[in-house]
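What you see is the complex with one protein chain gone and the rest in place.
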Amino acid sequence: MAGTVPSAPARKLSAGRLALALVTALILLFLVAPIVVVFPLSLSSGELLVLPAPGYSLRWYEDFFTSSRWLSATWNSFVVGIATMILATLLGTLAAFGIFLGRFPGKALLLAILSLPMVTPVIVTAIAMYFSLSLVGLGSTLTGLILAHTVLSVPFALLTVLASLQTFDQNLLRAAASLGANPAIAFRRVVLPLIAPGVATGALFAFATSFDELIVALFIASPGQFTLPRQMYAGLREFLSPTIAAAAVLLILFSVLLLALNEFIRKRAQARGASPSGPTA
Amino acid sequence: MSPNMSDPIIVFDKVTKSYDGTTQVVKSLDFAVERGEFVTLLGPSGSGKTTTLMMLAGFEDPSGGTITFDGRPLNNVPAHRRGIGVVFQNYALFPHMSVAANLSFPMEMQGVGRAEREERVRGALDMVKLGHLADRRPTQLSGGQQQRVALARALVFRPKLVLMDEPLGALDKQLREHMQLEIKHIHEQLGVTVVYVTHDQGEALTMSNRVAVFHHGRIQQLAPPTEIYEKPANAFVASFIGENNKLDGTIAARDGAQCRLRLSDGSEVRAMTGTDLPVGAPAVLALRPEKVLIGPAAAGENRFDAVIEELVYYGDHTRLRLRLGGSDSFTARLTFRDGLPALQRGERIPVGWATANCLALGPEES
Partner (left out) sequence: MSRRNLLAAALIAPLLLLVTLSFLVPLGATLYRAVDDSEFSTTLPRTTALLRAWDGKDLPPDAAFAAIVEELRTAQQNQEAGAVLSRLNFEETGLRSLLLQAARASARLAPPVKDSLIALNPRWGEPELWRLFKRATGPWTSLYLLRSLDMRPTDKGIVHAGAEDAVFLPLFWRTFEISLIVTVICALLAYPVAYTLSILPQGWANAGMMLVLIPFWTSILVRTTAWFIILQREGPINALLLAFDIVNQPLTMIFTRFAVYLAMVHVLLPFAILPLYGVMKGIKPDYMRAAASLGAPGWRRFLRIYLPLTMPGVAAGSLMVFMLSVGFYITPALVGGSGDQMVSYFIAFFTNTSVNWGMAAALATLLMAMTALLVIVARLIVPGFRSGNVKV
């Protein structure tokens, strides 16, 4: 399949290419179909999750928006998500800049340690949090959940910011210094505007990580701190009501919004040409 | 603390730099730059010239010694408090700011008022003939335009010293030559001190008041361009600046400013000697190809027979590769006013040069 020499205009439709296109289309269908199927299910007027639905209505959305449980879970998700995003982005950006600036051995090791929460199986992080947060009296609190989510999502913020610093021209810092800017001003006026897309992407990732997180919430959230995924999981375990499908649809739409936001940031960064100046760079 | 205006503006005193603690990139550097001077640091890559510039700018700390700028030692003065303008090789213009904002930046740091900033930005852009591009982003400019913005930015806050790190390296040949003159004019006009780093000897010779030739972390020679070209201090300078034929030999006899040099094939040459090489010392005979004479013109003390190995026609001149004095790559650069003489490969011809034009040199300082 990849054997065909991709020459730009020659787009002849050989049997091989057709088969490849078909296979790709089927796999992409497999990726989106389950997500799409939830939409008609959530709009069913019946009590059961069956297709075709006996009729269509918004009753399950109404149920979602009038249920104190779902609303409190939504509120908690946003509180935890936004707090996590702020903490992770702040700490991750500062540390990324520190790692970028510093000239010391063992950077790789430091980075490995700081991104350990990303490669540790979440269940292990979850039980570690469960044991220790209850020891310091933060079990079953939103603060505890925020702390745990920050630890989980900070590597994403750190690594995205670090990646955008990698394309940052060190000479710009030197230029800023030669023009009289101290490091703090140089960071604010020169570094931050240029790595802003990376910081924004990191923030978005941190928010999404917290917003989608279930396993830690499973261990350290009591019903009062239930987040949307936690509430959904509880629903799946108790009684499979179409409200869950409605909640799933709302979460999917929100994820698409986050994705669109991320693409927007990326496109804008490309258009603004936030790349190092000069033909040699 | 007002520095005496007749004192040098920059003094390097036994400055060394090592990144790993063992190999020294810069070895005990001692030199001074006068106010208003245009000094070029010239050398191959890795010779220590850029490191020297970086230490002056404050981007690197010396491992030893002292750099004095305008009467005060620079040790522990961070780059942003030195007030030295820098033009970077890739210009380092802030891509998220307009041209005017780039120029305004250093004055904002100094706390200059808005009205004066705008006026000085306009003045600086007019100086580099880019007044009409003030609102553009650097990425929307050509390489030459970016270069001039970088120049204007390094000058606009009126530093006493401007450092330039291969500022023309990214430009094509024609633009480069044009910019060389432009920078020279700006220097003459403003009277600012310039320290300029390049590996291009042409650039160094045309622009500078003095040239410092760097090699192996040392200054091999610091002198005006004519002296660098005409009287290289050692074999390295002779071969790095312009083209030189080099023949190995030993000093056979000395006679005031002249000496006799015995070449590896046993023949002897009379040469000028500036350095005090004793009799018996190994030395290198340096002779510029354009000083070589052939045929009847080759008369006098230094006259040899040579075999033509190769003839290459360049239009305005012709090059001969000759077998001579134990070398088979001895080059003569000939211009013929009255048409080309009939020379053949393999032909044996008389070759010679004036004693005043050849130098017996010692090896470089290391």
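Read from first to last, the chains carry the letters A and B; within each, the first residue is number 1.
Just so we're on the same page, contacts are C-beta pairs under 8 Å (C-beta built on N, C-alpha and C of every residue); 3 or more make two chains touch, one makes a residue touch a chain.
Because the structure is predicted, anything quoted here is derived from the model rather than measured.
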item	value
Chains still shown that are in contact with the chain withheld from the display	A
Selected residue (touches chain absent from view) among A:43, A:151 or A:269	A:151
Contact partner of the left-out chain, one of A:43, A:245 or A:265	A:245
Sole contact to the chain not displayed, among A:86, A:111, A:142 or A:192	A:111
Contact set of subunit A toward the excluded chain (per top definition)	1-7, 20-21, 23-24, 27-28, 30-32, 34-35, 37-38, 41, 48-52, 91-92, 94-95, 97-99, 101-104, 110-111, 113-114, 116-117, 119-133, 147-148, 150-151, 154, 158-159, 163, 183, 208, 211-212, 214-215, 218-219, 229, 232-233, 236, 240, 244-245, 248, 251-252, 255-256, 258-259, 262
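The working rule: only the chains that are shown with their structure count from here on.
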item	value
Subunit B partner contacts - residues on subunit A that touch it in the complex	169, 171-172, 174-183, 185-186, 189-190, 193-194, 272-281
For the subunit B and subunit A complex, residues of the former touching the latter	57-59, 78-86, 88-96, 105-106, 109-110, 137-139, 143, 146, 153-154, 157, 163, 169-170
